[in-house]
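The complex appears here minus one protein chain, its other protein chains still in place.
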Amino acid sequence: MVAIDPTLLNVLLIAISGTLICAAVHFIPVGGAPAAMAQATGIGTGTVELAAGSGLVGLITASYMYANEPTAPVYLVMAAGAMGSMVMLASTMLAGGLIYAYGVAVPFASAQVKKDPITGQRQDNFISKGTQGQGIPTICFVSGIIGAALGGIGGALIYYVLVGIYSPLITTSAAAVAGVFTMGVFYVNAVIPSYGVGGTIEGFHDPKFRRVIGKDVLTSFVVSLICGVVAVMIAGGMVA
Amino acid sequence: MVLDLTMSMAILALLGALATIAGCLEDLESDVGSQSNPNSQVQLAPQMNFLHRIYNKAISGEPISNGLSAVTGGVITSVLLSANFYPLTAIVIGAFIAAVIYGIYATTAYAGRVASQTRFKQPLYMDIMRYTTPSIIGHNFIVNFCLVAIAYIQYVILGYPFTIPFLALIWGISVGAIGSSVGDVHYGGEREFQNREFGCGLNTALSGRIVRRAESGLRNSIDNVWFCAKFGGPATGIGLGLTVFFSSWPTTIWGYTWTAIIVGFVIVAVMMILNRLVEIQVKNAYGPYKEEKTEKGVEA
Partner (left out) sequence: MSDVKEISSNKLLAFGIIGGLLGIYLTYILPALGTQIGGQAESFLTVISPTFGALGAMCSVVWGAEAVRRVSKYGLGTGVPSIGQIAMGMGIVAAMFGLAIVKTMLIAGPIVALVTASVIGLIIGWFAQNVIKMKIPVMIRCMTEIAAAGALVIIGFSASVAGNFDFLGSIIPLVFDNGVMLAVFWVGAVALLHPFNACLGPDEKQKRLLYLAVSTGAITMVIMGIAALVTLGASGAITLVLGIILWVISYKKFWDEVYKDSSAVVGTGLIPKTEA
């Protein structure tokens, strides 16, 4: 393997993590305000907040893992982040599914595909009149889990890289500074795809997914690259 | 601090219980103040000439507003803790002040939104303002208390690297996201349109036609929260409780190893299967909408 300058490697890793967070937002099935009224498929909340919420829970689990096992390999920290994020989104989707099933009493149906790719069941005759689908069918659930995993990995990776850069310089405060910076990058990278997606997306089976993911990922990569450069230069400013 | 397994599990159970209460109360607070996505219908109603007596609170979405009150509670609690207050007192006072600040934001939101609907002749009812705002403050106080308590336990006893305000903020965002995804569906899909046919999604043609004249009198937000407390609230509590519990349980039992991570993935797979089972059961129990097949609703 070609020996890459560690600083450049750090910048690239931060850029990649930001891009992962952006990609994650496209996978998570969000229906926006209509979904909260059982008018559209997906979770009834906003894209930014759900992605950010699950990613930040992943950050908590990853940082706890890293704090207790400082020698952990980066893959373990990333997996811990993915696990926390996936657990949150799975719990949310399951509880939401219970409400759709028994509180509003609607069958789950996607409006974007004729048959669910995973279970093979027909969707269109389960869509109620005047709506664009409702509930969280299996394909959306799976898509959401994948998205949560990507978001958790992205957040954990940024945190890992930043703690690695800042610990030698400001030992005790490294976690705090790295955490705040991660949150900032998180929100920037979660809002960019929400502009591209326009507020609602059903997951990777949605035709909108292929249309928008390219330009969103490009924007996110550029912005995260800038954030990576900024992060490394901040470290330069910390050498007292 | 290093804890033996029994103590760790006890603390984890306590965290799960606090999270369940926080989740439940958060959703009820967003129902008594009509926040987030269902509020778009409340906002739309005057435009369609359906004037109402519902508290139109719009503090920009639940994750943000719950994050706001949680982080405020966390900061005030930290300040009191460094002044050597007893932890429980510090958490209670911090949660209370944060809830009062949240109530102030709520009043500005209701007043501001109604004042911007002048042309639809929607009145600003001061009695709604007067008796619903303390209810909002009360619900929010319990949410803050639980979230700051979770943050305190995680920071002081379990040794998480992030400080109390940071942890409180993240849990505040999470409880808001979960409340917005789970409980708000019960409010928006069911209670707001309770006079419509049960068992279907909201027809787009019905947007804005919320229930304003209720069983005996005019509907207000206190009626709404009474209803949602029967299902929406507890379901949200289950959502957050599962999240807090299962995100820490594998590492408590199996340590910081790959085994714990695999167990976490297995838990997620189990939830996926549960969702599939619910989906199958519901499809079989309700059947397709035979009389309105195919044409409507499939255009993307």
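Lettered A and B in written order, each chain numbered from 1.
Simple rule for what comes next: a residue touches a chain if its C-beta (ideal position, glycine included) is under 8 Å from a C-beta of that chain, and two chains touch if they have at least 3 such contacts.
Keep in mind it's a predicted model, so treat the numbers as computed, not measured.
Peer 1: Just one of B:Pro165, B:Gly188, B:Gly239 or B:Gly264 touches the chain that is missing; which is it?
Peer 2: Residue touching the absent chain, from the options given: B:Pro165.
Peer 1: For the chain that got dropped from the picture, name the residues of chain A it touches.
Peer 2: Chain A touches the missing chain through residues 46-49, 52, 170, 172-173, 176-177, 180-181, 183-188, 190-192, 194-199, 212, 215-216, 218-219, 222-223, 226-227, 230, 233-234, 236-240.
Peer 1: Going by the touch rule given at the top, which residues of chain B touch the chain that is not shown?
Peer 2: Its contact residues with the unshown chain are 43, 48-53, 58-61, 64-65, 67-68, 71-72, 74-76, 78-79, 82-83, 101, 104-105, 108-109, 111-127, 162-166, 169, 212-213, 218.
Everything below uses one rule, namely that only the chains that are shown with their structure count from here on.
Peer 1: Where the CA atoms of chain A average out and where those of chain B average out, how many Å apart are those spots?
Peer 2: 20
Peer 1: For chain A, which residues are in contact with chain B within the complex?
Peer 2: Residues of chain A touching chain B: 32-39, 43-46, 49-50, 52-54, 56-57, 59-61, 63-69, 72, 76, 79-80, 83-84, 86-88, 90-108, 111-112, 119, 121, 124-138, 141-142, 145, 175-176, 179-180, 207-208.
Peer 1: Show which residues of chain B lie in contact with chain A when the two form their complex.
Peer 2: Residues 36-38, 40-41, 61-64, 158-163, 166-167, 170, 173-174, 176-178, 180-186, 188-190, 192-193, 198-206, 231-232, 235-236, 238-240, 242-243, 246-248, 250-251, 256, 258, 261, 264-265, 267-268, 271-272, 274-276, 278-279, 281-283, 286, 288-290, 292-294, 296-298, 300.
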